[in-house]
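One structure is given below, encoded as structure tokens.
A single protein chain has been omitted from the complex, and every remaining protein chain is retained in its original position.
Each chain carries a letter (A and B) given by its place in the written order, and its residues are counted from 1.
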Amino acid sequence: MTDISVLEIDRLTVSLGSGRAARPILDEVTVRVDTGEVVGLVGESGSGKSVTCRAALGLLPRGARVNGSVRVAGTEVVGLRGSGLRALRSRQVAMIYQDPRACVNPVRRIGDFLTEGLRTGLGMSAAQAQERIIELLELVGIRDPRAAMRQFPHEFSGGMLQRMVIAAALAPEPALLLADEPTTALDVTTQAEVIAVLTALRASRGTGMLFVTHDLELASAICDRIYVMYAGRVVEHAPVRRLFTRPRHPYTAALLMSTPTLASTNARLVAIEGRPVGLAEAPPGCSFAGRCVHVRDGCRDTVPPLRPVLERVSTGDALEAATQSAACLFEGELGDLLAPRSVVVPDAVSGCVG
Amino acid sequence: MAASGPALGTRAAVLFVGRRLASLVLTLLATSFLVFGAVHLTPGDPARAMLGPHATPAAIAAIHAQYHLDDPFLVQYAHWLGGLSRGDFGRSIQFRQDVTSVLAPRIAVTGELVAYAAALTMLGVLLGVAAAVRPGVVDTGIVVSTTVATAMPSFVVAILLVAIFGVKLGWLPVVGVGDGPVSRLAHLTMPAVALAVSLVGLLARVTRAGVLDQLGREHVEVARARGVPWLRVVRRHALRNALGPILTVGGTLVAGILVTTSIVETAFGIHGLGELLVKSVAQKDLPVVQALALLTVVVFVVMNLVIDVVAALVDPRVALGVRVA
Partner (left out) sequence: MTASVLHVGADVATETGPGTGATATTRRSLRAVLLGWTGSVRGGPLFWLSTVVLLLTVVVAVLAPLLAPQDPDALDLGAALAGPSRAHLLGADQSGRDLLSRLIFGTRTSLIGPLGVVVLSTVGGVVIGLVAAWCGGWVDACLSRVVELIFAFPGLLLAIIVVAVVGPGVWAPMLAMAVAYTPYVSRLVRSVVLQEMSRPYVDAYRVQGFSGVLIATRHVLPNALPVVLAQSTVNFGYALMDLAALSYLGLGVQPPMADWGAMISSGQTAILQESYLPSLVPGVAIVVVVVAFNIVGEGLSARIVRRSP
């Protein structure tokens, strides 16, 4: 799409603690987001998607041991500290959080929250910052932004607050926007509104966005490409349409089968056996082996590498095939076994949300 | 969207303060009744106490008539209350003058001492913040020292200070209040420190806990993730949000200083209200004890009211008297 990556996470490995007590969290995670692109990071809780996302902000847990590289708009984030880190956070990357109520200081006026980044990070005057914020508030659909800025967070609904958090995130015109489950804590109707706001912004601005969610459907509604994570590893990566029509990792396939969609009324939902695990509890070999219905000999021996999917049958979209990769030893053999019984076209879904 | 307009907020505030003031008056009435009743039950004839062992029956009868000592209990109480409302606390037995004129010259020095100690107590906030933001040696050091400080009664601190700074080093005067502002400050330093040590410890603990609690919250992480400088995060987010409990505890501690002055003023020979209270108890000068007890309770209750109002002011989520989810 474009030639500049706003986020390049390259073989990022993170563990907590050291020596025998070390708890691995991420294993060789590679993620790329280009300018103007929306990339999904999908996985169950414990898959490491939030840690990956926070790594782009240099926000890793205290005492984390990090290997690999995280570059935001060309700047290496791993090992960045002090004013360099502050500059990165205040100008280059902004984040939208799951629970807007928890992420806004409850005892300060909302205007203080909105302008704080501009005042402390970009050195704007209070008046300048206010001007910029009022524009953005109108953009995200807040009526009477001037009055709103004088109110306290508890006086707003969750959806309103989330719009303001989005406005605050956009204020410094960051190169990269991180959205960590931005709709999970909201009710369904508000979710749709927030997604609509994000989609609209995506169209109007060149900001790259990493959209973290556990909800594959939701990701399909807004993303261009999706990384699927399981137990601290990326297990599949593909453009959205490709992922939905031809998943090449049993986990992705299982996720698709377990997700209810509006379009697929006749397909049976199949829950994934067992519970999601983190990297620390994962078995040796493929960490999904314990829950995989296609598990075979050899799955538990080596960790399958993330490999480009080789397309044997030419289906016409060879370009997309080249951009799909999966971490399954038997991806080639399984092939169409993994295809969902009812094909869900993401456009249908995005239509209902947008 | 807005939970309450400003008009409603103001009315709620007025109602709240009004209700609290009414309850304050009731508390004072009950207190005065208890204090008066307790003193009334005291064995011995106050007239004899006033006049000494060699008083003539006629003189005693005169005192009885003058102070309505033969009236029924409730009538005497009503008389006493009437006097209180005119600022008349009765007559001191030991000083043979009006209680009001006994108290008046001592109020200033006790006030200065309390203010000095209260100012020192605020040091606890600094220590608490330092402990919260510097885990490791600094934190452990502050935790240990404040745990000990909390358990140090003012009179133990007083003798330590006197031994070290008064006698061994000879830096600070040990007795009295001195003349002139500089000398007064020097004289009041050790007493104020003696009053403040355990309070600094308590306030530091509350502050540390509150700030740590806030530092672990998402809004603080968010502020950091937005590149807000660390000091500003601590000051404007963590400390600011922990201010409610800090003020509540700090206010209660400061209100309590007034009572503790009786110990410290006695230890350092300062002629203030606290020392007067101890002396009056020893001399059975009950009118003075009554007056000081009432005065202390007034300060205590008013202070609690102020704390509640301030606590509501620092947290917009707390409406006065009502809790907004």
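As a working rule, a residue touches a chain if its C-beta (ideal position, glycine included) is under 8 Å from a C-beta of that chain, and two chains touch if they have at least 3 such contacts.
Small disclaimer: the values here were computed from a predicted structure and weren't measured.
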Shown chains that the omitted chain touches within the full complex: B
Candidates B:Arg91, B:Arg106, B:His187 or B:Arg205 - the one touching the absent chain: B:Arg205
Those residues of chain B which, in the complete complex, touch the missing chain: 16, 20, 27, 30-31, 35, 38-39, 41-42, 140, 143, 147-148, 150-156, 159-160, 162-163, 166-168, 174, 198-199, 202, 205-206, 208-210, 212-213, 244-245, 248-249, 252-253, 255-260, 262-263, 266-267, 277-278, 280-282, 284, 286, 289, 293, 296-297, 300-301, 304, 307-309, 311-312, 315, 317-321, 323
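By our rule, only the chains that are shown with their structure count from here on.
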Euclidean distance of C-alpha centroids - chain A vs chain B, Å: 55
Residues of chain A touching chain B in the complex: 54, 57, 59, 85-91, 94-95, 97, 99, 102-108, 116-117, 120-121, 151-152, 154-157, 160, 168
Chain B residues within the chain A interface of the complex: 1-3, 217-219, 221-229, 232, 236-237, 240-241, 314-317, 324-325
